[in-house]
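As you look at this complex, bear in mind that one protein chain is not there, while each of the others sits in place.
Presenting subunit A:
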Amino acid sequence: MVRFKSRYLLCEVCVPDRSSLQLLEDRSIYNTLRAAVKRAHGDYGSALFNIGVIVKYLNAHTGVVLIRSRKKHYRLIWSALSFITCLENRGQMVQCFLNCLHVGGTIRTCQKFLVKYNRQQLHRMLPDCKTDAEKQEVRKAILSCSLSNVRDEEADEDGSDDDDDDDKET
C-alpha cells in the first residue's frame, strides 16, 4: 500500500532569556528556516523545502517547534537547522539556536516523547524551587502527565512551567 511517509522534527528554541520567546510565530520560524536552507543548500535546498516542509506546531511558552518534512529529504533540512543563529520576530531579531530533540515518523510519537521530555524538565526544575508551594505545584504537574487529553495536559504543564520559571527568575 502506498503511503506518504514524512518525518517530524521536534525542536526546541533555546534563548538566553525566556521573555523574548513570548511573541514567537510559526511564520517567522518558517521564513528563517527557508532562508537557512537556501543559504546552505542553494536552489536544490529551496526546491526541497517548498514541496514538503511545514511548521506544524509551535509553543511560545516553552519554545517547542514541530517541523514536518518528507522522509527522503529530512536530513538535508535538519543539517540547515544547525546554522540558524537568530530568528526574525515581528521586526525584532532574537538571538537563539534550535536544538533538535526527537525525530519521529508520526505526530503521535512526537507527542509521546514531548510528554516524557516535559516530565523530565519538571524533574530538573524541582531542586531549584525555593518555596514549598512551588514544589507542590511541580509535583502535581509531574503526576498529571499523560498522553490522553494531551493538548490540555500540555497546556497545564506549560502553564506550571511558566509559573515556575517566572518564580525562579524573580
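The definition used in the following text is that a residue touches a chain if its C-beta (ideal position, glycine included) is under 8 Å from a C-beta of that chain, and two chains touch if they have at least 3 such contacts; residues count from 1.
We take it that contacts and distances are computed from a predicted model.
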(request) Select, from "Dynein regulatory complex subunit 5", "Pyruvate dehydrogenase E1 component subunit alpha", "Ribonuclease P protein subunit p30" or "Trafficking protein particle complex subunit", the UniProt-recorded name of the complex's unshown chain. (result) "Ribonuclease P protein subunit p30"
(message) Can you say which of A:R39, A:K71, A:R90 or A:R108 touches the chain missing from this structure?
(response) A:R39
(request) Identify the residue among A:N50, A:T85, A:T106 or A:Q136 that touches the chain left out of the display. (result) A:T85
(message) Can you tell me which of A:R75, A:R90 or A:K140 touches the chain that was removed from the display?
(response) A:R75
(request) Kindly note down the residues of subunit A that lie in touch with the hidden chain. (result) 14, 16, 39, 75, 78-79, 81-83, 85, 95-97, 99-101, 120, 124
